[in-house]
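Got a structure here, written out as structure tokens. Questions coming.
Complex shown without one protein chain; remaining protein chains in place.
Lettered A and B in written order, each chain numbered from 1.
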Amino acid sequence: MPFTESQVVLRLRGIRKSYAAPVLRDVDLDIAAGQVHALIGANGAGKSTLSRIISGLASPDAGTMVLSGEAYAPRNKAGAESRGVHIVQQELNLVPTLSVAENLFLNRLPHRCGVLRRRELRDRACGALAMVGLAGTVDPDTPVSQLGVGHQQLVEIAAALSHDCRVLILDEPTAALTDPQIDLLFEHLRRLRAAGVAILYISHRMDELRRIVDHATILRDGDVVCTAPMNHLTAEEIVRQLTGKEIQRESHHCARQRGEIALQVDRLSRDGVLHDVSFEVREGEIFGIAGLVGSGRTELLRAIFGADVADRGGVHLGGAAEGVRFREPRHAVKAGLAMIPEDRRQHGLLMPQPVLSNVTLGNLRRFASWWGRIRARRERDSAQHFCRAMDVHYQGLDQRADQLSGGNQQKVVIARWLLRDSRVYLFDEPTRGIDVSAKATVYHLLNELAGQGKAVVFVSSEMRELLEICDRIGVMSAGRMTAVFRRGEWNQEKILHAALSGYSR
Amino acid sequence: MAGSSTKSRLHFASLILLALGWVAILGCRTRSESPAEKQAEKTAERPRIALIMKSLANEFFSTMAEGAKRHQAEHSGQYELIVNGIKDEVDVTRQVSLVEEMVAQEVNAIVIAPADSKILVPVLKRAQAAGIVVVNIDNKLDSEVLAKNDTRVPFVGPDNRAGARKVGEYLARQLKKGDKVAILEGLRTAFNGQQRRLGFEDAMKGAGMEIVASQSAEWEMAKANAIASAMLSEHPDLKALLCSNDSMALGAVAAVKTAGRAGAVAVVGFDNISAVQTAVKDGSIAATADQHGDKLAVFGIEYALKIIQEKSSPEDKETPVDLITAETFKEASKAPSK
Partner (left out) sequence: MSAPREHRESSEPMRASRGGGYRRVAGEYAGLVIVLIAMVCLFGMSSRHFIRVQTFATIANQIPALTIIAVGMTFVLVIAGIDLSVGSVMALSASLLGMAMVDWGWPVWPAAAFAVLVGLCCGLANGFVSVWFSMPSFIVTLGMLEIARGCSYLSTNSETKYIGEAIEGIGAPLAGIGLSPAFFIAVGIVIAGQFLLSRTVFGRQVIAIGTNEQAVRLSGINPVPGKIIVFAMAGLLAGLGGVFQASRLSSADPNAGIGLELAAIASVVIGGTSLMGGRGSVISSFLGVWIIAVLQTGLAQVGATEPTKRVITGIVIVVAVIVDAYRQRLGNWRRPLRS
């Protein structure tokens, strides 16, 4: 290990954690006082899990942690904070109805016999806000909900900074910040570093890492693959370490006849989320979309489908000259689009309802008489047919959807859209959290749809599966489509470069 | 399957709860029945009389019902009594249902204090058609609607108009001619409410008072309090509030106190419920009328029994109404000491 014994504040040994699959395997990590330590990794490499374990939000399955020479096993976030370990998470954890000052000192409001001491609170809040450069711009008494996302992020950082901390974890702190705000944050981090605080810094942004980070640890699939001083690592080296060896297996891809343009997306924009995204998909083509979490992939599909309304640009369907922006999903459905949403529990399934009504939702008219009576036999036969086609494992059409496994639930959602017979299918992370055999079914289906001349858009966080089955891959980065590769042109390094490129300013 | 057995266990549990509730009711009932009465039930078929009251949450009616139960306990050999009420004054529909249910149970007589003077008429006519003796107490059925339905229901009870006039005249003696007064009416749909208002008006007009406001507080204390407060601030020179029942009078007294005009504004009520007796004694309520509420139901029941026995043609029967003032209580307390 590169640090001397006296420098190490936090020492992790053999940390192991698995949810459905192993997420961290025997991770060792040393974090030194007075250093900014970067944690780098692709989606699902285990960065967030590791930071959650250190900050007490999750507990490891195995392994030990030592903080300043004493055993450290926080039960929860408060336990970690009492030992001086603080985290600023990506998602905001502020109480929107309370004021900035109250949020800053939520768990230690100054009071006398339970009565809030407003003046003291205000003074302390001003001090905390000064640390992130908001002293003049934000009044500590404004409710948090009235602040923009950037300011909220800064308030959250200020809350962490205002503690006496020994270890500070920052998970993508700059995602919503402007350049001057970032400069200010870095200035403060340098001060903390000088004061001997150990900082664990998680970010995708190469240029930022270069500016502030002393030491970097690279995670891949739950393993530490490299740990070295930052100035020893080149950008190429980092990407090489992130990807590991190239996977050559392409068994799922089949050659297909490509037809006319089925879907053309033309400079689609949604303020703050999507910026001038353009691409086209042909009939019989599988178009993959890669990108980091939060790069705008889900937002892109939702904007195409009309689940969110785009601000500018539009989509052309079937080579139409006129572009449209759908205002409601039902308009998109009418035009021949289908979307399998990312969050199947929230947005896809009727959880406590039987499989039958989950499959036929949206197509009921097909089985109904003119006045709306459902012809039960037709409905059941048809639902059964498509469930068989999707190889759904269930006890019967009357079984409740929430009693199915994740993979079978996903198949039910897909079966719903097969019943509808659309021209363009948008799949948002259809393989997330499902088992291997269900994944194989999904891959098979994507190929089959393309083989029937449908256009398929396939978003995934798993690079491997994109490489295996797509004809082309577009890469999203910070709300932009930064590159489109053809099969044969791509390799993992190029795609990762493109996925990171949007974040450099 | 584990699920279905748990489910049936739950149904079973709810049944047990139901049964427990049952035991509770039966417990309440048997305690009120004497052994002698049970004996009587076996030997002779006594006439069954249903007493259908208005809200038993209102003390006036619960006193009336208590009086009837006491009377039945004393004369348990003569008749059987079923007492029912409704949850509040305006639940007329339920009262209609109660009449129908009692008809279905084939009681011999129904003694009823109607919550509405019109709505009850058709259902009572149907009860009569089923051969049941119907006696009207407390709130007189609307004569026009009775006529339209071509039916007669004997009314046993006080003349509310005359009673209210008595109270009004007593009040008038304490006021000056031309003083401003206001009336708090009962439910406008109720006949006795209308009668009491008319009685108050008779007395006030006769004595030359000016009635500046007359609103319904629907028999309720809280509403009366709100309306009286509004009247007091609207008319700063108001001298008296005439309330169509005692609950409303108590609400009005509170409003007068809150307005800081105790002593300057006189309040009168009607019914002489026990809660107003202290108020009458200390003078915060000037007068009320006693229509012998505890006996009203008994009068009705006795009259019903008489009709059953004699098969007589039913006529209205008036019961006494007495004026109650602070002096009444003084005399009452003197009387035994003499």
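The rule is short, and it goes like this: a contact is a pair of C-beta atoms (placed from the backbone, for glycine too) under 8 Å apart; a residue touches a chain by one contact, two chains touch by 3 or more.
For clarity, every value in this text was computed on a predicted model and none was experimentally measured.
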Sole contact to the chain not displayed, among A:D141, A:E260, A:D276 or A:D398: A:D398
Residues in chain B touching the chain absent from view: 1, 3-4, 6-7, 10-11, 13-15, 17-19, 21-22, 24-26, 28-29, 56-57, 81-88, 90-94, 96-98, 100-106, 116-119, 121-122, 142, 144-145, 148-149, 188-189, 216
Contact footprint on chain A, counting only the chain that is left out: 305, 307, 328-330, 332-334, 339, 341, 346-354, 356-357, 360-362, 364-365, 368, 372-374, 376-377, 380, 384, 387-388, 391-400, 402-405, 408, 416, 420
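Note that in this section only the chains that are shown with their structure count from here on.
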Distance from chain B to chain A - Cα centre to Cα centre, in angstrom: 71
